[in-house]
Each structure stands twice: as C-alpha cells, then as structure tokens.
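My questions will all concern the structure given below.
Every protein chain except one is present and positioned as in the full complex.
Moving on to chain A:
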Amino acid sequence: MFARGLKRKCLEEDVPADPVQRQSLLDMSLVKLQLCHMLAEPNLCRSVLIANTVRQIQEEMTQDRSWCLPGPQTVGRAPRDRLMSTEILCRSAWAGPPPAPDPADLASALQVVPAAQAPRASLGGSWDRAGPGESRGGFPRSLDQVFETLESHGPGAVEELFSDVDGSYYDLDAVLTGMVGSAKSGPEGLETFPHPASSKFRWVNFLKLSFICLRQYFVLRYIF
C-alpha cells in the first residue's frame, strides 16, 4: 500500500531517451566499470549492476540500429568499439585475482561466433543477445575484441593465447598448415577430420580461416 497522498509518476523525467544521452550513459557506465577493474578487489555487487545496465543499453542500441538502415561505416564503428570493450571489462572486473583474461576463454570466443552453431554455450549467451540480425556482424566483432585484448598484452600473447587451447579440434599446426597436407596423406589423416558435409567440417574450416586471419593480422601489425 502506498503512503497516503503520494502518486506514482508515470514517466521518469531524468531517464535519457535520445541516443546521445543514451550514449553518454553508456560511456559513463563503461568508465565506472573500468574504475572497478582498476581496484584490486572490486565491489562485486556494484560491478554486476553496472555491467547489467551496460548490457541493457547495448541491447536497446542494437535493437534501434537493427531498425535503422545501415549508415556510414564510421558512424557505426564508434559505438561498436564501445560495445566490444564491455565484455573485457566485465570479465576483468569479476575474474578474481588475475585480471588477465583467460586464454582459453578468448579462444572459445572464436568458436562461439557462428552463434547458430555454437557448440559451447559458455559465451554464447552474451553474443546471442545481439539477435539474429547481428550474426553476420558477430564475426568481425569477435575478432576485433580479441585483437584489442591481445594488443594490450603484447606480441608474445598470441602463442600464449593458443597454447592451452583444446587440442582435439584445433591443433594449431594441423589447422594452419596441415589441413591441406593431411588431406593428401591418406586415410589416417582424413580420420582425424570430420566429414566434409557435416556442420563440424564447415565450422572447423571457419575456425581455420579465422586463425589464419588472426595470424596474418599480427604479422602485419607488428611489422608496421
């Protein structure tokens, strides 16, 4: 029962409705998350609440964008950059003592990118929320995220990143160099790879492609 005489307001006057205000709220939230991340032992409740707020804003922004026509790349780029950094910040704030993102998790991010076929649901939730319209956008988004993280960790991070990745599906040598080779080497090579028609094959191929791109990117990046 409400206290006598008080009316409940229908609308909240202070809530940002237009995109600019929403963006500034998102920026403010990301700054707060970053500050949480900088603390040795962040206040978990606060971090969770801010991260949930950020997710909510992102969802709305994505929904709005999916209704709009695709605009110039530069305009779309900036908010997407901001969208990417959230997951890193969230993860870093909650991961506990070691703030560095777990290499296995980042590698799994690449797996999850084809959202419809994602074998592991671990990160699937956070990507799936983008909605069906964004599945194409999901691919470059995940790579960009990985690039950003790796940049912050230096050149040695690439090897470290893939060092303890699950070997059954993505043995790095096999994927990057051996796929063509082992296909020629005969039945024993073919046994280790799924049937070409299966979805796993398409998925492994996709992984292979993304690893190659990743490696190329770093080679180019550190040359120039």
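The working rule: a residue touches a chain if its C-beta (ideal position, glycine included) is under 8 Å from a C-beta of that chain, and two chains touch if they have at least 3 such contacts; residues count from 1.
Throughout what follows, contacts and distances are computed from a predicted model.
Student: UniProt names the one chain left off this complex as which of "RT22 protein", "Serine/threonine-protein phosphatase 2A 55 kDa regulatory subunit B", "AP complex subunit beta" or "Gibberellin receptor GID1"?
Tutor: Missing chain, UniProt protein name: "Serine/threonine-protein phosphatase 2A 55 kDa regulatory subunit B".
Student: Which chain A residues touch the hidden chain?
Tutor: So the residues of chain A touching the missing chain come out as 1-4, 6, 8-16, 25, 28, 32, 40-41, 43-46, 48-49, 51-53, 56-57, 87, 90-91, 94-97, 105, 122-123, 125-126.
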